[in-house]
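All protein chains of the complex are present and in place, except for one that has been dropped.
Up next, chain A:
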Amino acid sequence: MEKGARPNWDNPMQFLLACISYAVGLGNVWRFPYLCQMHGGGGFLIPYLLMLFLEGMPLFYLELAIGQRMRLGSIGAWTAISPYLGGVGLAGVVTSLYLCLYYNIINAWSFWYLFHSFQSALPWADCPINSNRTGPVEECEMATPTQYFFYRETLDISSSIEENGDIHTGQALCLLLAWVITYLFIIRGIKSTGKVVYFTATFPYVVLFIYLIRGITLHGAINGVKYMFTPKMEQLANPTTWINAATQIFFSLGLGFGSLIAFASYNQYNNNIEFQAIIVSLINSGTSIFASFVTFAIYGFKATINYENCLERTRLLLLNAFNLAEDSVTIDSVFEWIEKLNTTYPQQFDIIANKLENCDLESELNTAVEGTGLAFIVYSEAIKYMPLPQLWSVLYFIMLLLLGLGSMLGNITAIITPLQDFKVASRMSNELFSGLVCLFCLLLGLGFTTSSGNYWFTMFNDYGATLSLLVVVLIEVITVSYIYGIKRFEKDIEDMLGHRPNWYWKIMWAGTSPLLLIVLLISYIINYIQGGAPTYQAWNIELVSVGFISSPL
């Protein structure tokens, strides 16, 4: 094999699995269920699927076509289309770099939780005991053990983004491991990536399926699923619903980073990307819906358990305050007894009235969470109540790892491929160059393992990539449709696939998708201006709760 020849995927299946592994990531698991719940449950599927056809599939197909046609990474591909547009590719590379910096920290957390699952009692199940051995640690007592484990033991979080503590050595070790594994996966470019994606793309589905079976057999799971899927159609009148659906489709498919261009550039010239684009987009959305089913079964389980625990505590309170026989008040009759006792012994009841909690299943279900809170706090809380929690914990965190690493593969490839097209980098061996990139990202990523690391992570996650990606993809689609020309693009595709794209694709590329992207961009800018200074949620150590702080940045 001469040095100049471009490596290829061993077969089209590898490419397909690589795209699936890249697109199906953590966002499918922790963002979509939240959106579904916020915007009316089953009804949200309507705007979601509509946006999939209006912008998701066309833009995905577009990026794949460019990559396969130009056979270069994003910088080279855009420069080949027009020398003035190299910046588009460069923007993609820089955004991918940002993502690589902070995304692997999630994998580090997953590793941390995974390794801590190999104990007889899960460390987030109970509060650790304080030094006097009189009771649980105070901070843990005011919050829940799962929150304590995440904020204190995993992150050792400070109160605000300005207070940078020390590097958490456990976290740093896990981050090192995450990068070492990433390096192993990309060490020989797509030759190694191609083999890895067989596993990273398929195993999460195995785990999701197992969790589905486990989830629906859990006590109270049906409450969650019912709650989620009851459509609240009035939400469809809210424009935020449509905007969120469009944004979710856009980011979920991973457009604009250049990863798709990079992956497709290693394809055989005649690879049928039209079919693959449709399949991957459908699988991506299908996985979101599937994952939200599982998530809501778990939610329902957790909410029901919390509700029943609350009732149990109330029952004990009543028994102890009024010295009733143990079996007189059962869990089902707690509310009746409250009524009865309130009327018969009003003074005595007043004494305990402030200790009485309001046990409400609806409000438990209403605690919709997204993001790392869902993945690491809510899910681990649900897992600790399951029988044989270590097994479920290990399975779950391996799934999170595979989802995260799969997306990392795409993003790292998006950096390495375009840079390797330049003569400077191609003089070095693949292994050395990849190693340098990984080392660079590791060193910068150590900043996220400090005490304020989670806040930096939130800042990067919420504000780092969104605007750039919208602009990049908008320019991409306008370029291809109007500057390069739809006619020329059509001919290129005919050259590659043997048939022209039909009217649906052309209308989407030339009209609908750019319009939608402009709408998204405008709404993002409006939100940004109206929102004032960016805010982030901080762990307040005195109140032991999460509150919003305005960022000084």
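The working rule: a residue touches a chain if its C-beta (ideal position, glycine included) is under 8 Å from a C-beta of that chain, and two chains touch if they have at least 3 such contacts; residues count from 1.
Note that contacts and distances are computed from a predicted model.
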| item | value |
| --- | --- |
| Protein name (UniProt record) of the chain left out of view, among "Large ribosomal subunit protein mL46", "AP complex subunit sigma", "Collectrin-like domain-containing protein" or "Transcription factor" | "Collectrin-like domain-containing protein" |
| Option from A:Arg31, A:His116, A:Lys302 or A:Lys384 whose C-beta touches the chain left out | A:His116 |
| Option touching the unshown chain, where A:Arg188, A:Arg313 or A:Lys340 are the choices | A:Arg188 |
| Chain not shown, touching residues in chain A | 2-4, 69-71, 111-112, 114-116, 118-119, 128-129, 133-135, 170, 173-174, 176-177, 180-181, 183-184, 187-188, 192, 319-320, 323-328, 429, 431, 492 |
